[in-house]
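A single protein chain has been omitted from the complex, and every remaining protein chain is retained in its original position.
To keep things simple, chains are lettered A and B as they appear, and every chain counts its residues starting from 1.
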Amino acid sequence: MAYVAVKGGERAITNAHKWLGEVRRGDTKIPELSVSQIREQMSLAVDRVMAEGSCFDPELAALAIKQARGDLPEAIFLLRAYRTTLPRFGFSQPVETAQMAVHRRVSAAFKDIPGGQVLGPTFDYTHRLLDFKLAAEGETEIDSAAQSYSEMPEELATIAQVFEHEGLLEIDGVNNNEDPPFDLTREPMSFPAERDQRLQALARGDEGFLLSLAYSSQRGWGNTHPLCGEIRMGEVSIGFIPDELGFEIELADVPMTECIMLSGFASIEGNAPQYTRGYGLTFGHNERKAMSMSIVDRALRARDMGGEVTAPCQDEEFVLYHSDVVEASGFVQHLKLPHYVDFQADLQFLRRLRSEFTQAKDALNQSSNEETKVAAQ
Amino acid sequence: MNEISEIKIDNKPPQERYYTYAYLDEQTKRMIRRAILKALSIPGYQVPFGSREMPLPYGWGTGGIQLTAAIIGPNDVYKCIDQGADDTTNAVSIRRFFATVADVATTEDTAKATIIQSRHRIPERPLQSGQIMVLQVPQPEPLRSLEPRETETRAMHAYEEYGLQYVSLYENISAYGRIAATAGYPVMIDERYLMSPSPIPKFDNPKLDMSPAILLFGAGREKRIYAVPPYTKVRSLDFEDYPFETQTWDEVCALCGSDTSYLDEVVLDDQGNHMFVCSDSHFCAERRENGHLGPLAGHSLAQKSDDSNANRVLQEGIAK
Partner (left out) sequence: MNAAAATPLDLSTLLPGFSEPARQSQSCFRLIMDATALPGSISDFADLCLTPPQGIDKAAAACLLTLADADTNLWLDPALRNSESENWLRFHTGAPITTEANTATFALISSIESAPNFGEFNQGDAKYPDRSTTILVMVSSLSGGTHLTLRGPGINDEIVIAPRGLSEKFWRERDELVAHFQFGIDLILSAGSQLVSIPRTTRITY
């Protein structure tokens, strides 16, 4: 009886949730994962959940991953719903990524740049061969990397600083506007969107969606001719000025990934031609996201650069309205809620159309039969 | 201003004490409340609001839930329906949420409710003065299927350019001989703003016109709130030669015999047999209690669908 499945009632829901709990735990003969194990050993998943969840808290993100059985969009949703209940105290000072404690920094634009290329912990240049040693029970020995932190300068010049004296790269990121930055977690989208709103939407946006958009741009659907100026990953300190103190205090050191993508030159506001840039920044270590974000950011500037908006990745309404995984997942999946009232309304309409069609056809047949009879007589 | 301490200290299990009254923090409630007042002051106009992530997914009633959370108080009596029924799973889930976070009495009785939250239906029993109807809205923009860009549709509302909507209805008439919209049928509010009544069947549209209740509409994912105050003119769009008409059935409700209510079709087997029953579960149950009998009165569907019963039927269903 299909009807009953819809009207499951409260006990059916409770039982479904219990079942879910059992499935989440899996075979109880296997030891349970701890939140700290997830935080430490699935750190890139934790980073993604924090970035798209708009909430930096590795412990909560790891808990969300555990509760969501490893489903990251679900974990992102859990973290966002929790975030809703938190009061907002204000907004931080802009982060100074130039002063990042760098773990990794690479530039594709130059063979070497001041401070050098720092490879850091990366999958790049690993051979993607399953490492069966990891499947072995028990702790395997880990070769630690030779550390040479003493040689790292306190502050690594950014690609923008390298270009600065020649003026080859547009200077941006300076917000002379005294208004507080746009905050999508408190205000709805508004169009035309300023860059702060766009960047926030991209930073919260679904990694897969932004990756595909960036890819589509590279393949010619709104190409920005990107060149990876710099990627850096490491800890940045977050400063905050509480109203009651009036001076800046340091809240935390937060790992972040930043990408500056150099794009085709343009003459902006009548200045000499310069490289333009796209910008990407995410919590944690996530280069795929930061790079995709920087390409899409630049593509979305097509209008500001006097270009024509022709491709999906350049269309801010298209990109910003469809990049949020929590919104998208909710709406696509709401289709499994009962819709039988609207379906009934449609069905009734369709039946009426069909019966009118049949009647008309019968009437036509009848009259042509009669005509045939008349002709036969 | 002491909002952080606004944590429930009662005998609820510890995991439920982490949240403030009605889930939302006070600043969020104020923002939603301001949006509600502007929505009532400009009937039918969609007020943008800073919709929050709720513990239910977008598309599952987050707009309605945020409206309810912003207005509900311990003296309210809350009813929640989905497809007209109190016992559909999502309605049960939302009702349970508010019973937990807002210490509110819940009911299935339309007459006793002060707040009625609904997805896709307006109850059959006429709404009364003092009641608040909260409707969950998936797509607040009536013009969205005709124009995907918000920047365009917002301008159309600003300058009252609704020609596109009429053209679309007229195209229906050329194709099907009548207006094809069956649910979410567009309405004009106080002869100014074109509004989506949410995906209620057009059968329910006349209930909106000059209703004595406050009608609030919430779209969480699309971040819009709109409203129709009591005693406001709500006109379903039509043409002089193609007037607005609602659905009618040849059948009556198989359980209670009603010939005035919106009917759901229940498939009985795979041989094409079906029955029609009231979509409004409480309306139907009340009629049966008052002795009204339909042609299939006594069918297992007519049993009161309390939890133990629903579960039993579910198990029987599985056993079969």
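Following the convention adopted for this analysis, contacts are C-beta pairs under 8 Å (C-beta built on N, C-alpha and C of every residue); 3 or more make two chains touch, one makes a residue touch a chain.
As the structure is a prediction and not an experimental result, all values here were calculated from the model.
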Among the chains presented, those that the missing one touches: B
Given B:M31, B:I94, B:A113 or B:V266, the one touching the chain that is not displayed: B:M31
Residues in subunit B touching the chain absent from view: 1-3, 6, 20-22, 26-27, 29-31, 33-43, 45, 47-48, 70-75, 154-155, 157-159, 189-190, 192-193, 212, 214, 227-233
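Definition applied: only the chains that are shown with their structure count from here on.
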Distance from the mean Cα position of subunit B to that of subunit A, given in whole angstrom: 32
Subunit B - residues contacting subunit A, complex: 3-4, 18-20, 23-25, 27-28, 31, 48-55, 57-60, 62, 82-85, 87-90, 92-93, 96, 119-121, 138, 148-151, 176-177, 180, 182-184, 199-203, 221, 223-224, 247, 249, 262-267, 279, 301, 305-311, 313-314, 316-317, 320
Footprint of subunit B on subunit A - complex, ascending: 1-13, 15, 77, 80-81, 83-88, 185-192, 317, 321, 326-327, 329-334, 337-342, 344-349, 353, 356
